[in-house]
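Supplied in structure tokens, the structure appears directly below.
What you see is the complex with one protein chain gone and the rest in place.
Entry: chain A
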Amino acid sequence: MVTKLSLPTSITDEKLKDLYKEMWLIRYFDEKVDQFFAKGLIHGTTHLCVGQEASAAGSIAVLEPKDKIVSTHRGHGHCISKEGDVNKMMAELFGRETGYCKGKGGSMHIADVEKGNLGANGIVGGGIPLAVGAALTSKMKKEQYVVLCFFGDGASNEGSFHEAVNLAAIWDLPVVFICENNQYGMSGPVKDMTRVEHIADRAAAYGIPGKIVDGCDMVEIMNEVDEAVQYARAGKGPTLIEMKTYRWKGHSKSDAKKYRTREEENEWRAKDGIKRFKETLLEAGVLTEDEAKVLQEQAKQEIEEAVQFAEASPEPSIDTLEEDVYA
């Protein structure tokens, strides 16, 4: 018995298959990066979104190419979903000339402006006002694009969040605020750091709609984000969406995870968004087991190729050090 999926009209069966592969691309990318950091092959730091693939893939899936996103320090998934090039991403992590930022930015600053990704950000909450500004451009120039603004539960305690959401609300700007509530900041549990039960409850303070979404359920994510995007595109203003999710790994590179229990981790791992999406697609007859295997394998292969690309890429020339400070 095939269950018909109820989804936004832009989401075709082909798109669903692409999304399944995309989720694996995100996971394999970050698993690979994790290994490299553990072996000390990459310097600096990184923040992995393993376990949070669905909120990136599902939210961005409903966008049009002209739409924009603003990402966070945990941004590899957002970049991949906004048609990012994993070769350029991996090369950036290796600090190579062929990387997204010519080796100058690293994990926390990957951006793909041509594709509408206004960048990861090293400053928690730093991207939220930027998203509002990008939405202001859309409105003033009548460009009709919508901005998806990602940020964490921790970021929602920064003044920038409150100021920016209020501003977007009073100007009815086409921005959708997506709080990826993975239950912790670096270590601070969301339940100790706010007195509201849901981050989405904060929408009431700014007079905009707030929604709570299961951040591991692709179907629910696509439907809810699509509704908010249509609302924004129609000139009705912003929505605050909270994705309940979980990061499987430590905060950055790695950490002892003393601030949470292994039981809690296992509970969340069981909600794996990729596994659930696969089951949904199999049930709906969109995908067969064999096809699923092939897509997963292709994703793995593309990440291997990205590593080869990065390794074969040259280091930036020292002459580039003082380039690009000014336009």
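The rule is short, and it goes like this: a contact is a pair of C-beta atoms (placed from the backbone, for glycine too) under 8 Å apart; a residue touches a chain by one contact, two chains touch by 3 or more; residues count from 1.
Heads up, the rule we're going with is that contacts and distances are computed from a predicted model.
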Item checked: Per UniProt record, name of the chain withheld from view ["ABC transmembrane type-1 domain-containing protein", "Alpha-ketoacid dehydrogenase subunit beta", "Glycolate oxidase" or "Amino acid ABC transporter ATP-binding protein (PAAT family)"] -> "Alpha-ketoacid dehydrogenase subunit beta"
Next item on the list: Using the definition of touch stated at the top, determine which of A:K104, A:K139, A:K271 or A:K300 touches the missing chain.
Entry: A:K104
Check: Which of these, A:L41, A:I170, A:M193 or A:V294, touches the one chain of the complex that we don't see?
Finding: A:M193
Next item on the list: May I ask which residue of A:G58, A:G77, A:G116 or A:G154 touches the chain that does not appear here?
Entry: A:G154
Margin query: For a quick check of understanding: of A:G58, A:G84, A:G125 or A:G273, which residue touches the chain that isn't displayed?
Written below: A:G125
Check: Looking at A:G185, A:G237 or A:G273, which residue reaches the missing chain?
Finding: A:G185
Next item on the list: Provide the residue numbers of chain A that touch the chain removed from this figure.
Entry: 43-45, 92, 95-96, 101, 103-106, 108-109, 121-126, 154-155, 157-160, 185-188, 192-194, 255, 258-259, 315-316, 318, 320-322, 325
